[in-house]
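A single protein chain has been removed from this complex, and every other one stays in its place.
Naming follows writing order (A, B and C), and every chain is counted from residue 1.
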């Protein structure tokens, strides 16, 4: 945790995007909850007229001493009691009974986490949506840019860079949709009092809970969820899903930007970004690297939160406490990854010529699958596969093209003859642009699913 | 992984419920995918009439040698190639071209995982739904059974066991809903060929993918999802959510069943279950312990899958391979936990008398919050809190009731007098049944959300 | 990460103990590395006389602007380049060539991590050693304090609280030993230059590395370890081991402090510690809860670091970056847990009378194993086990003592008679103090292993 996770020595790297709450954000979220409770109590007739407004007026984080509240947090194991005392002291006497009435510290912290999550999601989602537009642009622009598809890090068959970008688009869109779902359905007020009964409010507890939810714009849960941490786990899973999408893009950019591949380069950074402290010639994919530096930390934090969901009785002894900073960190890192992702996609430089050159460098080997498909009707798929495999081996070891190797092999040559495949057909088969299958259609689908109306792409 | 994870030395403990796929289940799911592909190709006019039926007829796992296929899996790093060769050999020659046409091994494995997940979810969900009914029964029956609410493992204020059970119900229902959501929206066919273009099928790829989805009853994705592992992560998160709900119940049962608490006992097990190899008197909460033995393993597996979502290019070199057994394990453990959960809730024995006795053992201390609330209007909430805290301390150290301690303290006695609170009011305040707040209403809500029509509960 | 993880809203809870580095600590550790490098270069004849002292004089963290260095860190993806520019500007011109010469940013950060780890380990180890003394005191004092041993949260057979404390002592000692081992053998200087060859230093690289290690008091590794992260994983495992030991103690204190068990209570906290914001009577085991709030976060962080050990070529693209804050967090949380552990053990209040009362509350049931052992020679162990199990069942259901239940059962009575076991022998068997086996000896061993010379305990 951090007073302000986006400042300091590492904040610009791992706290970019401001989705991670600072201490002030935490304080304000807790104060917002207390203020909303006071207003809810007033609306329920359980606090004097004006108490809600009075507490709301006092509930300004900047007026509180976070350091002192933090020190006093050791007394009950969380900062709420100290905050309540300070808030009570800051409101007029007639309004004091409206402060924290019926609530327990967990109500305030859990509801604050929901508010912080909502705020963080909004920031993250805005970045994701903007990043998705850039991915959609890339998918459109490069729908016909042929490049090598690679499986297990080996060139396999041709794809288009548009299809690759469409994959990024789909992944980002889906991550965004999951965030939206969690935001809409999982962010609920927590208000149960000491043990989930709201006993100090008599029969009025559930009604006050509903008013509190209304004041904060959060969902009203079926029950207080003090030890049912499903919401927190779902939030964490959705954030980790964002990290997965961002990490997917970043991993592929680092691979495509390798010196020996050089099909894309980062271009959105600050002047000088990507340099090295020792090596003046380096153009490092720093943005992608920083994305991965953020996203690689999400799975462990998710596991912490999932393990913490096993909570005891009406309030957990430790598992709950393990959540607070962990959720903060996950918001911060996901926000940073998303903000860098936008930066990355907004400036990505694509080199179609190099893509084509890399594809051509293997002399048509990449089209082995195509030739196999052409031979399959006559030979059977497995026999065709084995025949081409032998020729491909020979082509690779002799530095010839696959077509040459096949024509030089008597068995293969005979099979080609029998199948009516001549040099012209082989040459055509070796044209990657003719072996793209559903690439264009898939790009169209991804753009359509994204909601983009194309004009002829 | 396991030939049959529900047999063997540990299978009855951690593989109960049969949601975890055996090797035969894996084989059959891959064969089902190949068979559906053949039928889809036939429907698309890309395979001869009858080829679909012929492949389907041959695609019976029991006719294949899993051990041999497993040994040959080292050649390409997965078992599909060996399976395809064996399947091709088992179909009539005219149908061979329909086998695996257009597909790559990842298509077969990923789609098989979706089928195995669907099957596992169905098993798990049936157990969850049945378990939820028992939780609902407990919530109904014990809506007025008063017990101590406990926070940080200390008695706090009264709750009802019905409210506790309603919490379990809500958690189980929500876990089930998430499974349903994943089943309905995330289980999609994977069909992209070598690099996601379906090039061997020319323009027909997307149409065949749609037919394949139709044949298998799976969703058709926007794009092949070979390196977009969001579905797998969401599946894992939903399964982990089930484990969290089951673990929540089990943890609380182990605590409530402690010798010194003894408010519940397991009763649904086999005759003799809960004994000890050394201690003849033990009645161990074995079922709850086994649930926790399963659920504690979910977060680490989820983290593995989330970390594996960072995949390279058009097929990952290792991250994809790390998923297969991990998903199997997660299905198996979640299934086992769910099956044990049903067993646990179906036989749980509740001891209302002991609940009341534990509550009474602290001599009204538990009602300190109530007395504070009564004094608050006159004294202010913080002053009332501190006054009662002193008396509660004294009561605990002197072995007196809280009421006695307050009346013996001049300041407290004066405050009570000023607030018009006499011995009768104090006695009434000490009645836990009068300090249950919204408990009954919350139970009603949980039952209603579950869809149960109550008659007057 | 945090400007100062021990301040702020949560710092007193999760950053107690100061083992977690602040931004200033990070800056100073990087500056100490740069200064030591300048001195090493001077000693190697690669920098002018006085350069080492000049750089050392300038290398004071307080003179640098962490916020600005943090902002500029985005250029190369870490703060070293900006720090080097600032440091160079702060030294006299003649000394500038000694700044960062031969080094790459990873050298500075990795070596700084080692320095921060050493500092953190020293703080943690001091707390552990002091905590171990208190555990040893408890083991001595309570070597004969009989209490219920509990397995699967059920009373099993008698133990002594001294044996329990001896277990804590052994766990803490072992965790401390592992820290010492890592400190002594795993904290090594990292110095390899851009790609591990130290090429800018010509042949002198290895010699400068040795001098650098000497200057910093760190080990000299066989090779630069830029992508061999075994040291970081071992450090993390040792810290997680400390968390495991602290969590073990804290978990047991929360259980023993339960209202219904009440065998121990926390007593070392600040005045008022353990209260509740809502419930004036609560005496919560806040210290143990905070320990668990720290320790529960270690496994996920360890997993992050273990996963990050798969690094590419001569510097990882992201995995390395994921380490920095994660190691910081793990140091901070382990330090906080250790500091709280010392607090917990220094003030733990033990209630031997309650221990005895809890043991007696089950009417001798706990001695079922003992009676079984007495019957075994005559009946065979399994037959004796089953006979006692039936009687124990009856005793529990009828609210009688085990002895009564056995004497009332004809088969059991006959078996007792045949074995020559009368009422006197049964009564003796029911005395827990007579059924403690090796408890005293084990306590002695733990104290001896700890190095404590006992006087007669």
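One rule holds in what follows: a residue touches a chain if its C-beta (ideal position, glycine included) is under 8 Å from a C-beta of that chain, and two chains touch if they have at least 3 such contacts.
If you're wondering where the values come from, they're calculated on a predicted model, not measured in any experiment.
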Partner chains on view for the chain not depicted: A, B, C
Residue in contact with the excluded chain [from C:151, C:398 or C:423]: C:151
Touch criterion as defined above, residue of B:300, B:364 or B:437 at the omitted chain: B:300
Of C:16, C:283, C:315 or C:356, the residue in touch with the unshown chain: C:315
Identified contact with the non-displayed chain, of C:17, C:52, C:120 or C:205: C:205
From A:111, A:190, A:227 or A:254, residue that would touch the chain that is not displayed: A:254
Contact set of subunit B toward the excluded chain (per top definition): 1-5, 7-16, 23, 26-27, 66-67, 69-71, 73-81, 84, 100, 103-105, 193-194, 200, 250, 254, 269-270, 272-279, 284-286, 288-297, 299-304, 307-308, 317-322, 324-326, 329
Absent chain, residues of subunit A that touch it: 148, 150-157, 254-255, 257-261, 275-276, 278-286, 289, 299-300, 303, 307, 358, 361-362, 365-366, 368-369, 372, 385-389, 392, 395-396, 402
Interface residues of subunit C (partner: the chain not displayed): 77, 85, 88, 93, 96-97, 99-101, 104, 149-153, 156-159, 163, 166-167, 170-171, 174-175, 178, 193-203, 205-206, 209, 222-224, 227-230, 233-234, 237, 240-241, 244-245, 247-248, 251-252, 255, 292, 295-296, 298-300, 302-304, 306-307, 309-317, 369-370, 373, 376-377, 380-382, 435-439, 441-442, 445-446, 449
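By definition in this document, only the chains that are shown with their structure count from here on.
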Chain centre separation in whole Å, for subunit C relative to subunit B (CA means): 31
Subunit A-subunit B separation of Cα centroids, rounded to whole Å: 24
Numbers and ranges of subunit C residues touching at least 2 other chains: 254, 275-276, 278-279, 284-286, 289, 299-300, 303, 307
